[in-house]
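Right, I'll just put the structure down here and ask away after.
Here the complex is missing a single protein chain, while all its other protein chains stay put.
Moving on to chain A:
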Amino acid sequence: MSISTGSAWVDGSSALMKRYNIFRSINWGKAAVVAVPGLWLAIFFFIPFLVVFKISLSETAIAVPPYTSLLEWDLEEAYVTFKMNLGNYLYLIEDAFYLDAYLSSIKIAGVSTFFALIVAFPIAYLIARSEGSTRGLLLALVILPFWTSFLLRVYAWMGFLKKNGIVNEFLLSTGLIDQPLTMLQTDFAVYIGIVYTYLPFMVLPLYSALEKMDVTLLEAAEDLGCPPVKGFFLITLPQVIPGIIAGCMLVFIPAVGEFVIPALLGGSDTLMIGRVLWDEFFLNRDWPMASAVAIVMLVVLVLPIMLIRNGQGKSEEAI
């Protein structure tokens, strides 16, 4: 989420620059509307980002707070030293472990996003094509889980998946298996947890894209002898691509940095960058290193996503 907001911030500021030349013709009401989210982003995204970035350039110290200051003031000699430590970033590159952790997170997030898309698409399709009152009810059902704490819902999955849990009890009683399956503390459980938790973030953008679609196009295609499957791939899919991209981003981005779900459902061998970050911060007490890991995570995610958005914008312009 921070990503899309990040680029919105850039867009907003460049738009403001253009307006600078025509200062007098500024629409003050409009400017105020833009300023509110701009200010929000500055306070809750940009400034914290700079603070984290600053810490990532310092070194650990046994002190409060546990890192060195970038600026050193010497009042007697009246000079200021600025010391920047790039060692943390170099270490990130030198040590293959961090790359492994990033790749493993991206893999887990990618697979989860794919399955979330597969599960969410039929749901969104059904909701978009159903009648008014049913549609409202179905949409409410999608949002309903948010009324319960996220942590509780993940805990509930532990009850489902554990050795003497509901799923195993059911399978044993039907005779499908005669030994309980090990599902908890595996990557499988992590995938289930992520897909389940982030499903609404996939369903809602898909629904809004599908709902806007002109259904008469499908009818026209059918009249012209196009089979339904072909019609889906030629007409429906291209029109909901913005919804798919939005949904995938909303699932993929938080899933990469996910900490709670792998901690509760995953096995000890589930390596994710969120856990590495936790270890750097709490076990190594290395705040600068933890900050560097976080900054790199953001950059790794932001760049490809900005590129996608850029490409998307251009292709829309071409149309």
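Definition applied: a contact is a pair of C-beta atoms (placed from the backbone, for glycine too) under 8 Å apart; a residue touches a chain by one contact, two chains touch by 3 or more; residues count from 1.
Please note the rule applied: contacts and distances are computed from a predicted model.
K.L.:
Quick one: the chain not pictured, UniProt calls it what, "Na+/H+ antiporter subunit C", "NADH-quinone oxidoreductase subunit L", "Putrescine-binding periplasmic protein" or "Nitric oxide reductase NorE protein"?
P.N.:
For the chain not displayed, UniProt's protein name is "Putrescine-binding periplasmic protein".
K.L.:
Tell me which of A:K54, A:R135 or A:K162 is the one touching the absent chain.
P.N.:
The missing chain is touched by A:K162.
K.L.:
Where the complex has a chain not shown, which of A:P66, A:G87 or A:P242 is the residue touching it?
P.N.:
With A:P66, A:G87 or A:P242 as choices, the missing chain is touched by A:P66.
K.L.:
Touch as defined at the start, partner being the missing chain; which of A:V36, A:L71, A:L224 or A:L283 qualifies?
P.N.:
Of these options, the touching residue for the absent chain is A:L283.
K.L.:
By the contact definition given up top, give the residues of chain A that touch the hidden chain.
P.N.:
Those residues of chain A that touch the unshown chain are 60, 62-66, 97, 162-164, 185, 267-271, 276, 279-286.
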